[in-house]
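A single protein chain has been removed from this complex, and every other one stays in its place.
Per-chain numbering from 1; labels A, B and C assigned in written order.
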Amino acid sequence: MKNIKEECGIFGIYDTGMSVAKTTYYALSALQHRGQEACGIAVNLNRDIFYHKDVGLVGDVFTDDILNSLQGTMAVGHVRYSTAGGGGRENAQPLVFGYRKGQLAIAHNGNLRNAKELKHEYQVTNGSIFQTTSDTEVIAYTIAKARAESTSIQEAVCKAMNVLKGSYSLVIMSPQKLIAAKDPWGLRPLCMGQKGSSIVFASESCAFDTIGAKFIRELEPGEIVVVEKGNVTSIKEHCGKEKSSLCIFEYIYFARPDSVIYNQSVYDARVTAGKILAKDHPALADLVIGVPDSGLAAAVGFAYESKIPYTEGFIKNRYVARTFIKPTQEEREIAVRMKLNPLKINVEGKRIIMVDDSIVRGTTSKRIVTLLKEAGAKEVHVRLSSPLFLHPCYYGTDIPSKEELIANTHTVEQIREYIGADSLGFLDSEKLESIAPNAECGFCTACFDGSYVI
Amino acid sequence: MKNIKEECGIFGIYDTGMSVAKTTYYALSALQHRGQEACGIAVNLNRDIFYHKDVGLVGDVFTDDILNSLQGTMAVGHVRYSTAGGGGRENAQPLVFGYRKGQLAIAHNGNLRNAKELKHEYQVTNGSIFQTTSDTEVIAYTIAKARAESTSIQEAVCKAMNVLKGSYSLVIMSPQKLIAAKDPWGLRPLCMGQKGSSIVFASESCAFDTIGAKFIRELEPGEIVVVEKGNVTSIKEHCGKEKSSLCIFEYIYFARPDSVIYNQSVYDARVTAGKILAKDHPALADLVIGVPDSGLAAAVGFAYESKIPYTEGFIKNRYVARTFIKPTQEEREIAVRMKLNPLKINVEGKRIIMVDDSIVRGTTSKRIVTLLKEAGAKEVHVRLSSPLFLHPCYYGTDIPSKEELIANTHTVEQIREYIGADSLGFLDSEKLESIAPNAECGFCTACFDGSYVI
Amino acid sequence: MKNIKEECGIFGIYDTGMSVAKTTYYALSALQHRGQEACGIAVNLNRDIFYHKDVGLVGDVFTDDILNSLQGTMAVGHVRYSTAGGGGRENAQPLVFGYRKGQLAIAHNGNLRNAKELKHEYQVTNGSIFQTTSDTEVIAYTIAKARAESTSIQEAVCKAMNVLKGSYSLVIMSPQKLIAAKDPWGLRPLCMGQKGSSIVFASESCAFDTIGAKFIRELEPGEIVVVEKGNVTSIKEHCGKEKSSLCIFEYIYFARPDSVIYNQSVYDARVTAGKILAKDHPALADLVIGVPDSGLAAAVGFAYESKIPYTEGFIKNRYVARTFIKPTQEEREIAVRMKLNPLKINVEGKRIIMVDDSIVRGTTSKRIVTLLKEAGAKEVHVRLSSPLFLHPCYYGTDIPSKEELIANTHTVEQIREYIGADSLGFLDSEKLESIAPNAECGFCTACFDGSYVI
Partner (left out) sequence: MKNIKEECGIFGIYDTGMSVAKTTYYALSALQHRGQEACGIAVNLNRDIFYHKDVGLVGDVFTDDILNSLQGTMAVGHVRYSTAGGGGRENAQPLVFGYRKGQLAIAHNGNLRNAKELKHEYQVTNGSIFQTTSDTEVIAYTIAKARAESTSIQEAVCKAMNVLKGSYSLVIMSPQKLIAAKDPWGLRPLCMGQKGSSIVFASESCAFDTIGAKFIRELEPGEIVVVEKGNVTSIKEHCGKEKSSLCIFEYIYFARPDSVIYNQSVYDARVTAGKILAKDHPALADLVIGVPDSGLAAAVGFAYESKIPYTEGFIKNRYVARTFIKPTQEEREIAVRMKLNPLKINVEGKRIIMVDDSIVRGTTSKRIVTLLKEAGAKEVHVRLSSPLFLHPCYYGTDIPSKEELIANTHTVEQIREYIGADSLGFLDSEKLESIAPNAECGFCTACFDGSYVI
């Protein structure tokens, strides 16, 4: 549990049937963990694009009536957490617009590094106007501009990728084609699947499990996949030009544990991290617990390796996703307990190893350790399945500025003291990549070591 | 009562106080008759623009909470009926966007003739993208483009007006200025007023009455008025270059009777039309009635001139503005009666002169005459306070195509027979302009005589 | 225009078809002027009662989906203005409940005088509990109690009427019967109609016009009409036992002008009142205007009799039925103007006769006269189509207490001065009943003369 906000999730389907909106609905539900602020679906019916999008969860925004009104043979969908741009309704995606060659719908996950520069350039050179504050509009202009010197939309996307710097996984729907593209570094996941004769794209494979689609493969960094008239072709012009750099935090925190990215199970990566922790940072304790939900798998791994029994340490309230109540200062503790209550029966009088994914500012960790101590834990040994955050992320993860990261202002011992733990251990930077031994990709680990790939 | 849909209403306020959103709310309520589909308010707080807009009536879209969140020292507002572009939420105005010089908010009433051409040009030349289907986005691009070669926003608006062909009354809010502009033909109304130290602009003067502002004057065709740091300046570069051509249907139908346009009272224009009808198309009858609401004033004029007593012929249900029910075919008659019920006590056994504003397809007139006959009217003499529609409108009025206009396919006698009237009279084309003797402007009468001004 | 709030409207239909809910929907729309706070429809499908009710206008509360879910062969409907009991959702009607003989649905218009006593008695004697604050629950208990000693529901209703004191028009739906009942004084209207093989009941005949039903007759005071298996029977045990006493204010203000009550047209009654005023309280003036909507017909009558031309004096904004905005003190004048704007062109420099229906506290009249004077009226002669209110109403009209009625604390001259009129005339009490010469009933005129019938 932590304050880093998840990013967006995207989905696309090219089908010959007519239930693409409903399939997209189910897929977006499976990707909801990647963004809870807004969502949308655009469909293509006889080359015309229709859409519905709004702020809210997938289950709140879409009704049977709305889905039934979205008939078509292709669709793109999006769940949004606002990494760049505000949370308003105007920033909901997919972004649908008309340009010189008809309509396009774009769903985007990522963060451009040169969005500001491009925006300024387009405004000055082309008199462009920007109605949203999201990067996606910059991508739209870049593609629209590139289309002038291209013979096809895929060529325009390919040309646009020369200009766009940063992380972007895209699903784009044109009047006749469905196009998926991943930035040359491969910072954000995007995979391809198949269901019957339909081709599907999704941020994570768990969306395929939900809709009963077969996983085909992860897109390569820089790859563009084009689906047209049922044929799938791949453009690899941008492939292999940059260092493969999947955000390693996808394994640690963002992705759903049941997803597989570049052949590496997310769950297994977390279990492995827990095992490494158990070896490198053992502790004398009675029980291992995880902080729900992202710490659970690592706790299972820690328990397995250490032979210390695993148990549940907290009950998470599953019904408080939405609340219109702003807690006052004195209610803040209540608001936390409303979401997470320690299992006194398990922790009372015990020496506890508490596995969490990371520490950002330290305040959340401090609060959780306090909950355990108040519930009677004799000792609380905090183990983190990632190294300490030292650097901000410029590729779509909501990690705060350097000054706010506790590891930049406190020594490890000071952090331990601040959060009230009896010991503190975290994954060594050098072992970070070993949590994903099966991953057929390189990693971006900039937030831990400052090596920015772009 | 008729099927021609009203157009949009716009409002702007430059103030030093902080209640501009609420003042705009009241003004938009007064302009609600010009558009019931969507509405919005944008405010300027310390050079930043914030806005709220949605589909629905002003009274439904805005709450105290929302208005209180819209603090600022300038505002523009809009009520929309979709003359061009669909009715979706994305077409609600004001249109707010960022461009090379910061943010702009535009509220627009009118219809461009060259929107399609400009859109295409911008897409091809500048790689522009269009996220709405409204003309306003075209205006936005034109201004943004012109800004590159201008030293101020007002200069850009002035340059843009060289390019824009069609009807447009605009209120534009920039970081520091409030700008009102009217097309060189002056097709749509737009007037200026003052409340204390605030300058206000509105489609119709009735908005000023509501907010207690003083009417100053109607903008000239082609005029641009700039309010900055409390100073009002006028740019008249486009003035006097085109034939002054106010849509005369504003007097007959669109505008609220209590508005004054170019020094001509709308109510008085209608009364005058009724008096002319009484002279030119008299009838032996017991009573004069008007079809609510637009036919009432002309009926009063007819009664006055003819000395035949005026009375009410229909009761209009004031509560059925909104209904989610789609009547089935057999319920259609009920749905009409739900809105309009003849006053049997008044019409039974009587010879009735029924004054309405116009005939489009003839179906509505037929239905209303039938209602009166079923209620026992012995004779129904239909009198129209406008000539017969013969031509479509390209400047923002929702008049259908030539083939659908009954006057193009039927003789007057055939129309009379079709609608079931005992006699039919309408305003002679030559006398049309005499209904507005005080109007300090020329008129567009293209829908009646085909003389298109652009 | 005045502050006395309208009462409720009720409707019932016994049908063999399956569209009773939709027919009730249209009928309630026609009765919406009798109550805008809440509404509801209950249907009977195979002896089971289903219902939907909520706060809001008929057009807001019901959708096609909801109406389609309300299938049945009988229905009762209600629009509520809260004369007794608060405005909460729990007070929405029809009241549906189970009792010893199955389910009942009751729609009620009126006000019991002995509600408090009965409530107390039932609580003490029978341990009754009250979940609403409306009189209707008291009626429900009274009928349920009477059912014990009756062989049929209609007998129970008849017995209950021995106990209930006050005004009540009721439509009651039992598993097999539809029953309409009117209090022995006949204080509130209730009429019967027919559409095909269906029998319908409504507060006012305008509901029949809307749904295309034929008016049969007004129920007699004290009459109970039972519809069962298509047969209509009448129980007249309570008829003729009390003085017939229709609330005369129904003609003056409550009822829709196109309704006919006891053979008397509402519109005609108002015109007649205007004519009497013109004879008894003439004035030298240029124009006659009415205060919308209830003053219009009387103004037409005044103009007819006085030969002074009629015109419109105000424009009423038809779109501000609903607003979520609470005006601050300084906005109060704006809020009034938002609803009603004087037609300056008509009143400026003129001597005006302004016809309204009544004066309660005087504040509204004062405000309207002020509007006219500000618009330039040279003189304003106020004429009221009713006598002065001197006494509160205990039968369902929201007339305030004696002290608040201006006529109890001011002389006529003082009232004139207070409201700023140049002269003030009102209907003489003795002539009150002559406004309804065709009415086949007596009247309750207690609010004017203090002669309470119960």
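Rule of thumb we're sticking to: contacts are C-beta pairs under 8 Å (C-beta built on N, C-alpha and C of every residue); 3 or more make two chains touch, one makes a residue touch a chain.
Just so we're clear, the structure is a prediction, and the values are computed from it rather than from any experiment.
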Chains on display which the left-out chain touches in the complete complex: A, C
Option from C:Gln131, C:Ser234, C:Asn263 or C:Ser451 whose C-beta touches the chain left out: C:Gln131
Omitted-chain contact residue, chosen from A:Asp54, A:Glu155, A:Glu312 or A:Glu433: A:Glu312
Option from A:Val55, A:Val260, A:Ala285 or A:Ile399 whose C-beta touches the chain left out: A:Val260
Residues from subunit A at the interface with the omitted partner, ascending: 22, 25-26, 29-30, 32-33, 36, 57-60, 62-64, 67, 206, 209-212, 256-258, 260, 265, 267-268, 271, 293, 296-297, 300, 303-304, 309-312, 315, 317-326, 331, 333-335, 337-338, 341-346
Contact footprint on subunit C, counting only the chain that is left out: 95-100, 119-120, 122-124, 126-131, 137, 140-141, 144-145, 147-148
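The criterion applied here is as follows: only the chains that are shown with their structure count from here on.
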Contact graph of the chains (line, ring, star, complete, other): line
Centroid-based (C-alpha) most distant chain relative to subunit C: A
Per-chain Cα centre nearest the global Cα centre, belonging to chain: B
Geometric centre distance via CA averages, subunit B-subunit A, whole Å: 48
Centre-of-Cα separation between subunit C and subunit A, whole angstrom: 60
Distance between chain centroids, defined by C-alpha means - subunit B, subunit C (Å): 36
Residues of subunit C whose C-beta touches two or more other chains: none
